[in-house]
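Dropping the structure in here first, questions after.
What you see is the complex with one protein chain gone and the rest in place.
This part shows chain A:
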Amino acid sequence: MATKSAEIKAENAPDGGERYVLTGEWRNHSIGKTLKEFEQLEKAEGQGRLEIDLSGIEGIDTAGAWLVRRLMSAKAHQGREAVLTGVGGTVQELIDVMPEEAPVPPPAGADRRPLFEKAFTPLGRMMVDLGGDFYAAMHILGSAVRGAQLKFGRGSGVSPASVVTHIDRMGVRAVPIIVLMSFLIGAIIAQQGAFQLRYFGAEIFVVDLVGILQLREIGVLLTSIMIAGRSGSAITAEIGSMKMREEIDALTVIGLNPIGVLIFPRLVALTVALPLLTIIANFSALYGAAVVAYTYSGITFDTYLSRLHEAVDHSSVAAGMIKAPFMALVIGIVAAVEGMKVGGSAESLGSHVTASVVKAIFAVIALDAFFAVFYSAIDF
């Protein structure tokens, strides 16, 4: 595009002052190259009256007009008189609407807090946030139990259709991935166990290893982690986008308890679905282990089953299964807390979904550790 770049030239005026002659296009895409020269002249000290000749310019926009204005202000600060010549009506008008000083807000003052305070403020904030999260979680748990109605209403607490829908979405549709994941986990544990136990000639005990490990710990833990990633994120995103679009506020105004209406069905669905998924995961993992035990160590299915029968008792199954509803509750509550914290922007939705998954997985693992300590204390 044949635009003439902006040019500025300083010359002496006949009346003893100075004259800056501006030519070319003074528009935002053409002033870049001249800017350095312009700023030198802007700072240059000079004597007498200054004339800014704009008769040679071929175009000007707000960027150019602002520079001219800035030049005039700079000269005025130096105590010199600056006048424009050769300007038409609309150019003059454009320059006139420019403010004398840039309306740039003053930069925020430097952080003057002592180092100690600066270092520990984030930690303190984190602890306060953690406390806030805990209160929010308890609030959600309490409100969820309270049911759907805020005011006097005739509706029942939970709508069964909603719960069933969520069980379908969070439970039934998660079955394939849970089955596949658990099958592989069972197979991997069995394979590693078989190789290590072979040194002792105790390959048959791989059944004990897989059975107890899967039923007590791995089954529920990995299923929970998978559900935290799969359904926890979905809950946060759903609740969060409803929050963004004021749907939550609309529910409150109508007289419904948003937590009871939106979160309670999800919590119930998760609490039902997760134990069921854990059972499926356990079956799948034990089957995977059986396949590997047969192919690597020649343990037949009959042997595998009878050994499993001896190794695993009801308490092993129960120890794992008891954890599942608690895991579900924690995942659901963490997801709901994060969802309710979503602000107005898409970015905040993204960061809270991430936080939801990370916190839910952490909480699940921490809870599992807590159960392990608890079980050993009561000799379960």
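We take it that a contact is a pair of C-beta atoms (placed from the backbone, for glycine too) under 8 Å apart; a residue touches a chain by one contact, two chains touch by 3 or more; residues count from 1.
Here is the rule we go by: contacts and distances are computed from a predicted model.
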| item | value |
| --- | --- |
| Chain not displayed: protein name in its UniProt record ("ABC transporter ATP-binding protein", "Acyl carrier protein", "Ferredoxin--NADP(+) reductase" or "FeS assembly SUF system protein") | "ABC transporter ATP-binding protein" |
| Listed residues A:44, A:76 or A:97, member touching the removed chain | A:97 |
| Identified contact with the non-displayed chain, of A:29, A:113, A:245 or A:309 | A:29 |
| Residue of A:61, A:208 or A:238 in touch with the missing chain, whole complex considered | A:61 |
| Residue among A:48, A:142, A:160 or A:343 that touches the chain left out of view | A:343 |
| Touch residues of chain A, complete complex, unshown partner | 1-3, 25, 27-29, 31-33, 35, 57-63, 66, 70, 88-91, 93-94, 97-99, 102-105, 343-348 |
